[in-house]
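Missing here is one protein chain; the remaining ones are kept as they sit in the complex.
The letters A and B name the chains in turn, as written, and every chain counts its residues from 1.
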Amino acid sequence: MSTNEVTLTAEKGTSLWEDAWIKLRKNKLALVGLGLLVSLCVISLLTPWIAPYGYEEQNLLMGATPPSAEHWLGTDIFGRDMLTRIMWGGRVSLMVGFIATAVALAIGVIYGAVAGYVGGRVDMVMMRLVDILYALPFMIFIILLMVVFGRNLLLLFFAIGAVEWLTMARIVRGQVMSLRKQEFVEAAHSLGLSQWIIIRRHIIPNTLGPVIVYTTLTIPSVMLLEAFLSFLGLGIQPPQSSWGLLINYGVETMEEYPWLLIFPGVALSLTLFALNFLGDGLRDALDPRTSKD
Amino acid sequence: MKQQFSSSFFTLLSALFMSLLLSGCGSSESNVAEGNRTGILHWGNGTEPQSLDPHVATGVPEHHIIVALMEGLVHKNSKTLEPEPGVAKSWTVSDDGRVYTFELRDDARWSNGDVHNAHDFVWSWSRALQPALGNLYAYMYFPIVNAHEFYKGEITDFEQVGVKALDDLTLQITLKNPTPYFLQLLDHYSMYPVHQATIEKFGRADERGTRWTYQGNFVGNGPFKLKTWEINRAIEVERNTFFYGNDEVKLNGIVFYPTENVTTEERMFRAEQLHYTNDVPIDKVQTYRDANDPALKVVPYLGTYYYRINVREPHLQDKRVRRALGMTIDREQLTEHVLKAGQIPAYAMTPPNTRGYYPPVSLSFDPEAARQLLADAGYPNGEGFPVTEILYNTNEGHRKMAVAIQQMWREHLNIEVTLLNQEWKVYLDSESSGDYQISRAGWIGDYVDPNNFLDMFLCDGGNNRTGWCNEEYDRLILEVAPTAKTHEERLAVFTQAETMLMDDLPVLPIYTYTTKHLVHPSLKNLANNIMDMQRYTEIYLEGEED
Partner (left out) sequence: MFKFALGRLLQAIPVLLVVITMTFLLVHSAPGGPFSADKAVPEAVLVALEAQYNLDQPLWQQYFSYLGDVLRGDLGPSFKYPGRDVNELIMSGLGTTAELGFYAMMVAIFIGVIAGVTASMRPNTMQDYVPMTAAMIGICMPSFLLGPLLVLIFGIHLEWLPVSGWNEIPGDKILPAITLGTGYAAYIARLSRGGMLEVLSQDYIRTARAKGLSEFLIIGKHALRGGLIPVVAFLGPAFAGLLGGSFVVETIFQIPGLGRFYVQAAFNRDYTMILGTTVFFATLIILFNLLSDMLAIWLNPKLRQQVRGDS
């Protein structure tokens, strides 16, 4: 390698976040995923205003019709516009996904952070509890909960959140524990900074990485879980609808009216793809081992 | 050693995987082809039966299996539904219509060869009415003198109940009142005889749920006997060589499959794993119709699909409100476009032509008149009408109906209606405890007579659940009808009663049921009666014609 003509430019230091953003930008799939996600969220938020038909509007005489000029994605057996149904269904599905994950996030992060930071006996007890809960057949409990208490949306969020927080707690705890032992925390401590400030300024920002990644990857599994519950008749209840429910109805009439399955199926799949690719990209981007150089 | 681990691991894995794939090889004769060859019928039966004890079971899937294994004094002709000799070869009725004397066959046997006679019936019925057994169909027996009292525990000596074995082959039954439909009741499985020795071998006579009905234990008096019972998989019955009519029975055996998922059942039919399905998915009916596929059999059924109205609810107490609701359900649209399986709009509770009875019709689809009624009741244009809830048990079909009706009421009456679905048990509880406003319901006739549909709504009828009570109605059903001199007179009384019912409208009839099945062309001689009753001794399989 010839080193005669080498120009050295002063390299600007980059924070973890800027570093991550640069790496993320290079990952085409992740960007596509991000873009898709953002557009879906925007559409969902605007649905009450931009949906072409009323949510409940049915036209029994028409029944299920394939895509046409008036109904871009066709109609279902009640004559309801599928585009409208899918938009509203998306709202519900995304809402379930985000909120249930948020519940899991809230519980998991706090629990894990406390356990990781306090350490010692408290940590041991808390983690034993997590291990215990891990052993429980959760699908069974969710089914039981929904069967016993009826199917309302709030319970659904709670039930799903109660399942997903465990792994989050483990991740956070692991992260916090390893951070706590790091020198910069000891240094901050010896400088006299309060526990709280240490947590806020040092621990939490450094924990965010894995948490964000895991959150992004939890949302799709939450949405799938909702779809499973709908299959068993325990998820979202009509007249509300979700993509999971729409897909379930579509499967029943797969041969007669394929568009009832294809469009919600594509919608759900695309969203799941987007979230997964984004999550993968974030994971790669935030991984300190692969720097931008 | 650890390196060998991965290679041996993989070898093992590959071997297992191959075995999975290779399991696909083997005889690929379909159930249907094999069944046609061997005379075994493959029958989709809906749900796994709870029990095959005829005095404990309560459902239709149980019925289909029990009637293969057992028989009553009489059975119904598969075309006319009139009573025909069963275990009893003949009978006479006294002039006052209260005493029935049956002569039993002398060649009647149990499936283990034991002699079967009148004493079996006396013992069986005493067992069926034991209070501790919890026979939910005990009311079938109540026309018999003192049967109800015995069931309630008011008398404990069965000698006082109106059933006597005059001798080995003669059975005499005494009724409280002349009951024209009594012979029909005898065909219901709750009145079938059971084998005393077998029951007593496995527990007390009034002990519910002993092992006597299991594979290897079951003894019955029907054309078939129990061969295997694998829970949730299949129940197989085989020819009972001791059955008196065995020579005429063509089928060699039947396999009943618990096909809960109707979509899967349809696929099984197409893959030729079944000769006969229990039901057809609603959305597939049109496809079969359009293709003119003879496999689809749609037959009227003795049942009414209706909505109960809880008349105890303040805003539903006014008859005008209820009539407005009833008049804005477009039944034609529902049956044509939502149900699409040949169902018939119902404007009265009793299905038409129930033993010659045609119910009076005073209800029709009339949104204008309905709006007027609603306004008269104090809710002009639906203003001020409280949000009302339709309760239904979780089921696709019910959901569709409820959604459609919700929309109709909104459109025609401008009222707000919400939907609530609960699963079966919860829904039943809600209905029984009156914890509902409007609730979906269905009633399938136990026997062919208007009484079965109208006596539900007696003041203290256990199946009433609406809170509606009309003493004159009760008098007509309980006192006037049973004492009518002729069939026509009786029907006239029913007409009177049903007119009252339909005027007050504590229930909104919606449609008369049909049954729909997919039937393989090799299954012959099926009956088309309104009780969806098949006689296994009459149907047979023909070798496939390609």
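One rule holds for everything that comes next: a contact is a pair of C-beta atoms (placed from the backbone, for glycine too) under 8 Å apart; a residue touches a chain by one contact, two chains touch by 3 or more.
The structure displayed is predicted, hence computed values, not measured ones.
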Just one of B:78, B:117, B:172 or B:210 touches the chain that is missing; which is it?
-> B:210
Could you tell which one of B:51, B:174 or B:414 touches the chain left off the display?
-> B:51
Which residue among B:78, B:126 or B:259 touches the omitted chain?
-> B:259
Sites on chain B contacted by the missing partner chain, in the whole complex | 2-3, 5-7, 13-14, 16-17, 20-21, 23-28, 31, 48, 50-51, 53, 56, 58, 131-132, 134-138, 152-153, 208-211, 213-214, 230-234, 257-261, 263-265, 267-268, 270-271, 273, 422-430, 432, 461-463, 465
Spell out, residue by residue, where the missing chain touches chain A.
-> 128, 131-132, 134-141, 143-145, 147-148, 220, 224, 227-228, 231-232, 244, 247-248, 251, 254-255, 261, 265, 268-269, 272-273, 276-277
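Simple rule for what comes next: only the chains that are shown with their structure count from here on.
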Take the average of all CA coordinates in chain A, do the same for chain B, and state the distance between these two points in whole angstrom.
-> 47
Which part of chain B faces chain A closely enough to touch in the complex?
-> 263, 281, 283-284, 286-287, 333-334, 337-338, 394, 396, 399-400, 403-404, 406-407, 419, 421-423, 426
Which residues, counting only chain A, touch chain B once they are in their complex?
-> 56, 58, 60-61, 63, 77-78, 147, 150, 233, 237-239, 251-253, 255-257
